[in-house]
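Complex shown without one protein chain; remaining protein chains in place.
Let's turn to chain A:
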């Protein structure tokens, strides 16, 4: 029974490049479909050249550029909705259950440490910025440890799940920087010189005071805990198929 020659499979992989498939998840599925379809046609006695077999399967089954664009768009939207909903549900669950106590306990421990060290109120901001960066760092650690980020480091197709997870970490951190301070202003807080930082920064931090900063840090802690949960459940499950 005739089947595809190795060079024909390589040709299919090369030919798929013109369709500019961005993500590994979609590429793997389309590539397997194309090879399976061409193999099946060849085994059924269709002796046309690979170009003809490929084009027929691509146009009829996948829908060419338009079909791939649609597939990418809907997959992106579905996954985004799924991950966002999971994150929101997890975030909300802290307020609906006794889990909030964990966040409060973490904050109390942090606050006690801050008081015993007698640090300036502005150090809260630095801690807050650090806490907001934690999801991103955790995702990188988990992804790198398990080789999930290989799609970025090995010039392969990037993973849609990885891309979406990185995007999910951004709103909180960006919102913080854009909403409160710019990065250069934050950096000035690391110096001991009391004259550093803008008047607006200082004014705002003092306006918030300990209660305001407490709320912000508690919310940030809950966000981190929710994100970690998603990374350890949904993310691990979804990325297993890349």
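As a convention for this text, contacts are C-beta pairs under 8 Å (C-beta built on N, C-alpha and C of every residue); 3 or more make two chains touch, one makes a residue touch a chain; residues count from 1.
As a convention for this text, contacts and distances are computed from a predicted model.
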- Considering the UniProt annotation of the chain absent from this complex, which name among "Xanthine dehydrogenase family protein subunit M", "Multicomponent Na+:H+ antiporter subunit G", "Cell division topological specificity factor" or "DNA-binding transcriptional regulator, PadR family" applies? "DNA-binding transcriptional regulator, PadR family"
- Note on the structure: Only one of A:20, A:60 or A:146 touches the unshown chain, namely A:60
- Would you mind spotting which of A:15, A:82, A:99 or A:236 touches the chain that isn't drawn? A:82
- Message: Please output the residues of chain A touching the missing chain, sorted low to high.
- Response: 28-29, 31-33, 35-37, 40, 60-63, 66-68, 70-71, 74-75, 78-79, 81-82, 240-241
